[in-house]
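Note that one protein chain is taken out, while the other chains of the complex remain in position.
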Amino acid sequence: MSIVLYRVDERLIHGQVVIGWGHQLRPDRYIVVDDELSASEWEQDLYRLGSGDVDVLFSTADEARDRLPEWQASKLRSILLTRETSTMRRLAEGRLMDGEHVNLGGLRHGPGRAEVLTYLHLNDDDVRDLEAMAAAGVDVTARDLPDAHKVSLETLSKSRWKSSS
Amino acid sequence: MEIIQLSLLGGLLALDGTSVGQFMFSRPLVAGALVGWLLGDPLTGVAVGTILELYLLVSFPTGGSRFPEGATATVVAVAATAVTDSAGALPLAVAVGLVWGQLAGLSVTLMRQLNSRLVPEPGQRSSSPRDIWTAHLGAVLVDFARGALVTFLGVIVGRAIVGGLQGPWALSPAGSVGLLLVGGAASVGILLRDLGGFRRRRTVFVAGVALGIIGARFL
Partner (left out) sequence: MRRALTRSAVASAFMRSFLIQGSWNYHTMLGSGFAFSMLPALKSLYGSEPDAMDAAVQRHLEHFNAHPYLAGVALGAALKLEAEGADPELVRRFKLAVRGPLGSLGDGLVWAAWLPGASVLALALYWMGLPGWWAAAVFLVVYNVGHIGLRFWGFRVGLSEGQLVGRRLERANLARWTERLKGGVALLVGLLVGALLAGDGGLAASGVLWTVLAACAFLAGLIIGHRAWRPAAVTVVAAITILAAVGALG
């Protein structure tokens, strides 16, 4: 299995990912799945700057759905990143990510998002996305850094419900 | 009067640490020389500053606060060293400085939590340019006051502790420096690791050691 980490993080490629996860997982490439970014060369240039020597591949969600089996079977170790829960949900639809783990690493911005963990803010749509992923066989947990405490989706939904009521 | 001068200097150096410029006057090496000059004892200032600089070789403000805050630690340590002639004054003052530097780092964290409540909220029409100007420069002023206050208290506590040093000191001056260098040596090792580790850097590192020994012996 060679997507070594699926992560939702609005900051995409940054210190926590490159140093925190990268040094531990030793990826051969980062795959950023985002429709807007895959059409924007100047933004790709900026995100690439932060990855060190590791390759970065940008892909639309549709393209990613087609290539997911290939990436999963590839010898190259990939870290797959999206900046929205909705993008990751699209990848998981049709049980394409059955049995995989999705890591929630950082969300702050966005309409109606309320703090669930210091690094994680969720709105109702986000929660629906996460539940849909879980229903498609994905194990969803939150953890900013590899050594940090892992928080289950169940706990997240509960504290989200508390913070919004 | 002297303690007021020291506190003001502590406040200014605290600003240099993060808020204003970061020209690194706040590094112990420079801060030690400045405090020593202020107290008319530049040699002591430099002796304390260079040792604390070693300890802080691997303490950088990446994101969070620095532990310890080097500038506060240095001002407190140099000011405390100057109160007695005991051979134990320098090591004890450095120890007090290191501990007080941790408290100073904590005060930075607390101030930043306070700032989080005071800075204008983005997206709210109520924050005018004037509000931003006031909040930002207000925060700079608070940092200055924080640095001055933490230094002021540190100098009082440090001088009381070091001034109360009674009885003989078991180590020679060179032995005291040796003890302090043990802690500094850990920083030097950590730094070499951060630079790529011994295996990767051994050629340049070993060449450097040889040059250093030659330089120290013959210059």
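A few comments on the model shown:
When the chains are written out, they are named A and B in that same order, and each has its own residue count from 1.
What we mean here is this: contacts are C-beta pairs under 8 Å (C-beta built on N, C-alpha and C of every residue); 3 or more make two chains touch, one makes a residue touch a chain.
Predicted model only: the values in this text are computed from it and were never measured.
Per the touch definition above, the residue from A:Arg48, A:Arg77 or A:His101 contacting the chain not shown is A:Arg48. From the options B:Leu8, B:Ala139 or B:Val157, the residue with contact to the chain not on display is B:Ala139.
Touching the omitted chain from subunit A are residues 10-15, 18-19, 42-50, 52-53, 108-109. Interface residues of subunit B with the unshown chain, by the touch rule above, are 18-25, 27, 29-30, 32-33, 37, 42-43, 45-47, 49-50, 53-55, 57-63, 88, 91-92, 94-95, 98-99, 112-113, 115-125, 127-129, 132-133, 135-140, 143, 165-171, 174-175, 177-198, 201, 204-217, 219.
To be clear about the criterion, only the chains that are shown with their structure count from here on.
With each centre defined as the average position of its C-alpha atoms, the distance from subunit A to subunit B rounds to 40 Å.
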